[in-house]
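All protein chains but one are shown at their positions in the complex.
By letter and in written order, the chains are A, B and C; residue numbering begins at 1 in each of them.
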Amino acid sequence: MTIRTDALPTQEMTINMGPQHPSTHGVLRVILTTDGEVVTRAVPDMGYLHRGLEKIGERVTYAQYMPFTDRLDYLAAMNCNCAWAWTVEKLAKIEVPARAEYLRVIVCELNRISSHLIAFGSYTADMGAFTPFLYAIRERERVNDLFEMLCGNRLTYNYARVGGVSGDAPPGFLEKTKEFLDYFEPKLDEYNNLISYNKIFVHRLANVAVISAEEAVAYGLTGPNLRGSGVPFDLRKDEPYSVYPKFDFKVCVGTGERGTLGDCFDRYMVRINEMRESVKIVRQAVAQIPDGPVRAKVPRLFKPPVGEAYFRSECPRGETGIYLISDGTVNPLRLKIRTGSFVTMNIFEKVTRGLMIADVVAVIGSFDIILPEIDR
Amino acid sequence: MGLKAYLNDIVEAVVTTAKGMRITARYGVDPKEEVTLQYPEERWEIPKGYRGFLHNDIKTCTACNMCVKVCPIDCISLESVRGADKKMVLCSYDINIGRCMYCGLCVEVCPVNSLLHTSGYEMASVARGELILHFIAAEDAPGIKARVARQVAEAAVKAAAQAAAKAAEVPSSGTAEAAKVAEAAKAEAAKAAPKPEAQAAEAPAAAKAAEVPSSGTAEAAKAPVVEPTVAKEGEKKE
Amino acid sequence: METLAISLVNAVPLLAGVPLWTVTLLLMVAVAAVILVFALTFEGVGSLVLRKVAGDIQARIGPNRVGPNGMLQFLADGVKLVLKEDIIPANADRLLFKLAPYFVFVGSFAAFVVVPFGVGLIAADLNIGIYYVMAVTSLVVIGVLLAGWASNNKWALLGGMRAAAQIVSYEIPVGMALIPAVLIAGSLSLQDIVRSQGGLLGIFGWNLFHNPFTFFSFFLYFTAAQAETNQTPFDLPEAESELVSGYNVEYSGIRFGLFFLAEFGDMFIVAALLTACFLGGWNVPFFNAGTLPWIWGNLLSLGVFLTKTFTMVLVMMWVRWTLPRLRVDQLMRMSWKYLVPLTFVNLLGVSLWLLVFRGKGIPGMIASLFG
Partner (left out) sequence: MEAQVLFDTLKGKFGDAVVELQGEGCSPAFVVVAPASVQEIARFLRDDPALSFDSLMCLSGVDYKEKFAVAYHLHSMKHRHAIGLKVMLPRENPSLPTVDDVWPAANFHEREAFDLFGIVFEGSKDLRRILLPEDWEGHPLRKDYKYPDFYHGIKV
């Protein structure tokens, strides 16, 4: 799409997109300056969901902060739970029982599946096909059922604990997990047939908002958005934590199969393929899980030593890095949460220049942002 | 764009559309694929360990205050007085379930397992005040306080009397120790006594207002308890 | 209509003193009322069916609370729409804002006039039937554009502009794709077109099977008509996930209801034209309904026509719930680079065919081979 600048003089129009808009994935507000349908500038305006999670962290104890991490990214609460637990454990050098680590990996990967399902589903809904969204929700409900069985809640799990997890898997959980994986794996091919390779869908996504590998690194993109640009960087592989080194899986990267490397379609396809890899990881974890305790002894009045730790883990929306400073009291001195969505929004203004309004929706969907993570 | 690519485009569009339509048609005609749960009539099986509304069994609760301390958002409030046997006696226990986020930390720390999650999850209310669960009715608190105070006073008097008797029993020994014990007991009784009296002076009025029978022992059993099946209330209100 | 009026005056002695034009007028109003009731019923039922189909396809149930199995949902929806507060935005152009829904509704409703429901069931068998439909449905553009502009909402304006661009560009492939049927029948009247597909060939007498080019015309028209009625994948003027709700975003209550009804009306018109021009219309296969007594003949042909039309409506819904949406520039490209050239090639093909084979179709030729 080229814009003729020598055409008749026209006036630019400022449009307010959001905070109530069906496809801004929450309360994101974008101030669009458009020339007809072509966006000349799109400035994101965030903060509508700012709850001061970092400030809250300074007045609650390390254990009490766990439920708040659920609210960090409600579609991948398990990953945030575990990220917090791993950070505190890194700071206080706590050894976690092997079974707990396996359980954490299982729930993290299941949550990654359910989060990517929402990403896939809401993306297709943004593109105008509502049906795949409901199929995705259907599958996600099954994951929620599993989590409900495990920890008693369907959305805000609060499952991980400093030093382990809140409870062992109930009998039948691992079997049901396997059942789900068997059910879920063929569905991915169905999605690909239904929508991924649909001509219209491909045309909407391919060659839109291309981000080169250098740009992606410079702007600090992480997770599927970085891998969509062809950078094979996955914290689970490259900075292994927990028991991830024990599993065999592939790092999915964009290939530019239907357009340019680093376009919306690549980012979308990375997520679809990652679900397959997550299935693989969960299968291995379920097969290998050892017996034993699920919680290390952590004093009730837990005081980590004075120190600072930065821990990053691979969440569905990119790297969630927690920078934690302890002054030796029961409360953290400062914690900063660096989330994938927040950093991704930095590049938004750059990539949306010159796209059409419908493409802005495609870009938001392909970044798979979630507002609580941006606003915290 | 060559003619071949042009025609290819058309063919691809038709083929992929047909593929998609085959899948949607399959779901469309297969009634087994419907996954909707007709909620008020059908319900899913609630697993063990479901984190629903909180319920505190105040008969087992030791008023240890752990749940209040661990709650990240301060939705539990508890008031207790020290009873005659040095144990804490609850006089109010409120949970604001409008604020509660069902994280389960309080249940985890409860040493006597009196605080538990129920499987209730339905509650509709028009006023926020209704969302505060009172496990001990607010009007019973003064009565309980008065009763405990009376018991403490009685116990103190008894202890003093016993100590005095003990002291009297062993006058012949005449050791300084026994005298000391007696002295201490008296002092304790004296310390304990005035306070309950002062409270007792206030208590009758409050007790009358609340029409709590001062029969003492019967009270504990009578103390109203919020039923665990809060869900029922919600249904009734609907 | 006038002939009907004359026969009515002759038949009923009571009307002898009444001037003929009064009777004609009254008759017209009566017919219009019947069609309106039919259109409204179809639109209501259509919305219910749409939701049911959506439910089935999306692995859920769909509306099932109002009435037995949710059958009365559309009544509830209608009552809700009528009773809802009618909000006009403070800075809207009030007159145009109020006018716009009527334009849209009239545009879609007026097309019902020439729909050949049965052997004799047609409100007005205009000799320019197809052109009339195309002209009248274009009125929708004006309504949509007015709605978008008068709402004083930028999203609505974008929706209106998209609708105008879209409907105007797709008018050409729609017209071009219908011309083969006109060529074969040698008339623009829809009744004539339907009659031309009757005869002893049964379903092979349909224009769909007349020759390869008409076969393609059917699909070309289907695609272009989807776009003209703003159905997914061409629902850009509404584009829920982009423009929130497009041109009707500021409308509520019955005004919104009119847009909503018009949408289903358009859907019916497209399906009816598909049926009439390509699927043999009300022709009962291997049977001439005209030979039956008036009432039975008409009922039978009406049944056949509605069955075919509803099937087409279902297919449209099926497509709607499968495909994603195109982008604006892709929509334009699809019209001007794909549909317009293809329909022209097609038209050329049909004309040549008719010239070479003297108006005979493939099934007709095969039939004449066997005597």
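The rule is simple: a contact is a pair of C-beta atoms (placed from the backbone, for glycine too) under 8 Å apart; a residue touches a chain by one contact, two chains touch by 3 or more.
This is a predicted model, so every value here is computed, not measured.
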Missing chain: touched chains present in the view: A
Which of A:Trp84, A:Phe173, A:Tyr219 or A:Phe249 contacts the chain that the document leaves out: A:Tyr219
Residue among A:Glu12, A:Asp182 or A:Asp238 touching the omitted chain: A:Asp238
Touching residue (missing chain; options A:Arg138, A:Arg161, A:Arg271 or A:Arg376): A:Arg376
Hidden partner chain, touching residue among A:Gly36, A:Pro97, A:Gly307 or A:Gly354: A:Gly307
Contact footprint on subunit A, counting only the chain that is left out: 46-47, 50, 52, 54-55, 90, 217-220, 231, 233, 238-239, 305-310, 312, 319, 321, 323, 325, 333-334, 336, 338, 342-343, 345-347, 375-376
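Note that in this section only the chains that are shown with their structure count from here on.
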Contact graph of the chains (line, ring, star, complete, other): complete
Chain whose averaged C-alpha position falls nearest the assembly-wide average: A
Far-end chain from subunit B, centres as C-alpha averages: C
Distance from the mean Cα position of subunit B to that of subunit A, given in whole angstrom: 36
Mean-CA-position distance for subunit C and subunit B (Å): 64
Junction residues of subunit A - those touching two or more other chains: 131, 138, 194-195, 198, 200
Shared interface positions of subunit C, touching two or more other chains: 57-60, 321-323
Contacting residues of subunit B [partner subunit C, same complex]: 9-10, 17, 20-21, 23-25, 27-29, 33-36, 38
Residues of subunit A touching subunit C in the complex: 1, 13, 15, 21-23, 36-37, 124-131, 134-135, 138, 194-195, 198, 200-201, 203-204, 356-359, 361
Complex contact set, residues of subunit A against subunit B: 60, 63-68, 70, 131, 138, 141, 145, 148-149, 151-153, 156, 158, 166-167, 170, 190, 193-195, 197-200, 300
